[in-house]
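Here the complex is missing a single protein chain, while all its other protein chains stay put.
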Amino acid sequence: MEPPSSINLPLSLKTMYDIAEFILRSVELISPDQTEKMVDTLARFYENKGGKVLVMGAGRSGLVGRAFAMRLLHLGYNAYVLGETIVPAIRENDLAIAISGSGRTKLIVTAAEAAKDAKATLVALTSYYDSPLGRIADVVVEIPGRTKYSQNEDYFARQILGITEPLAPLGTLFEDTTQVFLDGIVAELMMRLKKTEEDLRRVHANIEL
Amino acid sequence: MEPPSSINLPLSLKTMYDIAEFILRSVELISPDQTEKMVDTLARFYENKGGKVLVMGAGRSGLVGRAFAMRLLHLGYNAYVLGETIVPAIRENDLAIAISGSGRTKLIVTAAEAAKDAKATLVALTSYYDSPLGRIADVVVEIPGRTKYSQNEDYFARQILGITEPLAPLGTLFEDTTQVFLDGIVAELMMRLKKTEEDLRRVHANIEL
Amino acid sequence: MEPPSSINLPLSLKTMYDIAEFILRSVELISPDQTEKMVDTLARFYENKGGKVLVMGAGRSGLVGRAFAMRLLHLGYNAYVLGETIVPAIRENDLAIAISGSGRTKLIVTAAEAAKDAKATLVALTSYYDSPLGRIADVVVEIPGRTKYSQNEDYFARQILGITEPLAPLGTLFEDTTQVFLDGIVAELMMRLKKTEEDLRRVHANIEL
Partner (left out) sequence: MEPPSSINLPLSLKTMYDIAEFILRSVELISPDQTEKMVDTLARFYENKGGKVLVMGAGRSGLVGRAFAMRLLHLGYNAYVLGETIVPAIRENDLAIAISGSGRTKLIVTAAEAAKDAKATLVALTSYYDSPLGRIADVVVEIPGRTKYSQNEDYFARQILGITEPLAPLGTLFEDTTQVFLDGIVAELMMRLKKTEEDLRRVHANIEL
């Protein structure tokens, strides 16, 4: 798809285009193997009816996690979000999903370590496989992005990826890419778990704030 | 950009590609005029130092609003989110930004009406200009999407837009498109308000959960 | 118990004393019958393992509801809080607990009506039996307080109760009294459900923000 004529576009829409293109290119950079391991793990936990899924992320990554947790709930999971009022204890049969671009967000690494200590399975979404978060995870999915915490590493990552970055400050690229990636995961889970949109709608909150 | 070879891609990554392409195509469907009115309104409110910006959305649209409100805070705005603990009263010099794909989410329409009653300025992000939300807003930006509440209208909207939709349930397309659109708005506001990434980082929470 | 010598006490501690005394006096004003109906309803829902409990309240009453919902979770309930990310659909076998001093908080009345429409059981905690919330509830517990929305009614209520009010603005008295009342309910549920403190600790979040 050709870029829209830049003459008439305000900077906001040009940047929107650049971010969308970054996400599009990311599809080829994300490992199908890593992705399938994540989907397999989630599908297996669906059978495990008593099991809980706890999604964890700080700041805007936490919001991306919440959006995914909502869909997990709609799919029939016992999904929870770290930082909400209602967070049950995590056990051996539970699944923790941690989101951190840098893989070093202190709070999320600490929470992920606690999940591992409780013998839960840990899935990590991060730009850095070899980060404190990536190293302790059972399943890692590497998501391209430029993270706010590690500019030097970012620089090399960018070189390697050959990506000219859009004007997107701090963790924006990782966050937006992860959001769309996770909505892709939702689509595959719908198929695997044989859920229709109507099934999701039935579990969707009927009293919503 | 050519679609990646579909042979090796799991459904999750195929859907990720489709959603990203939907967002990319949306750039040409969003009105530059509507967009500029939104940016102008936000830039004008930045001068108005005492003014508050209240972002409102339900469910996943609310999360998209929160991600935008965080960036508004980083840019130096007194930004607040409906539904959080800390929400001040809204007055004549304040700005409300309401996000609803259908433009009929009851709670958000009610909140938007209350903002108008308080004489605040109202910006609406919705797929439907002629919806209860769109009709009362001072500035409307139409964002493509398929919303969960109005399937018939969606059907026609889809015909008109000529968009073959990815496997994205409920409000996913509207939510993801709005998220990337708003990150484009952030880029333009950075330029208009002469803010560097370092400026944003300085306001970024240094104690983050 | 005698009031502490007021000579040495700052106004803050004097008011703390007055509020605590208000709560103490409220014990005799709360109907044991209404209370037992609430406990019976909760105990019955505990048996109903698939059933969900949704706690609803606005502003500070919402926070009181969250504190109670946490304990319900610790007791083994599938408890949820309106306004959080994770709120499942409410059905016939579910229980909604609505908290509103005035019984007329628009959002909570609307949510309570939605719960009734879904055929859920509704418990209301309010100062006004004959309020929009009280009238639609299956079980009402009247909790003394002075609410921010209905000053005239408050005036008469205060006359009838013969209570000299402490310096506690807006809904403070209702909120603090309800908080302590609900912690009393927790104690009785522990006994009824044969739960020890250790049982609660086991369900308590082991990864807490």
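By letter and in written order, the chains are A, B and C; residue numbering begins at 1 in each of them.
Just so it is clear, a contact is a pair of C-beta atoms (placed from the backbone, for glycine too) under 8 Å apart; a residue touches a chain by one contact, two chains touch by 3 or more.
Remember, it's a predicted structure, so these values are computed and weren't measured experimentally.
S.K.: Pick out which of C:55, C:107 or C:137 touches the chain that's been left out of the picture.
M.R.: Counting the whole complex, the residue in contact with the absent chain is C:107.
S.K.: Going by the contact rule already stated, which one of A:42, A:107, A:137 or A:200 would touch the omitted chain in the full complex?
M.R.: Touching the chain that is not displayed is residue A:107.
S.K.: Could you list which residues of subunit B touch the chain missing from the display?
M.R.: Counting over the whole complex, subunit B touches the hidden chain at residues 54, 56, 66, 69-70, 73, 79-90, 96, 107, 111, 114-115, 118, 202-209.
S.K.: Applying the definition given at the start, please give the residues of subunit C touching the unseen chain.
M.R.: For subunit C, the residues touching the absent chain are 1, 4, 8-17, 19-21, 23-28, 30, 32, 35-36, 39, 58-60, 63-64, 66-67, 70-71, 74, 83, 105, 107, 148, 166-170, 172, 175-176, 179-181, 183-188, 190-191, 197, 200-201, 204-205, 208-209.
In this text, only the chains that are shown with their structure count from here on.
S.K.: Using only Cα atoms, superpose subunit B on subunit C and state the rotation angle in degrees, rounded to the nearest 5.
M.R.: An angle of 180 degrees brings one copy onto the other.
S.K.: Considering only mean CA positions as chain centres, point out the chain farthest from subunit A.
M.R.: Result for max centroid distance from subunit A is chain C.
S.K.: Mind checking the centre-to-centre distance between subunit A and subunit B? Centres are C-alpha means, answer in whole Å.
M.R.: The answer is 20 Å.
S.K.: Scan subunit B for residues touching two or more other chains and write them down.
M.R.: 63, 83, 107, 209
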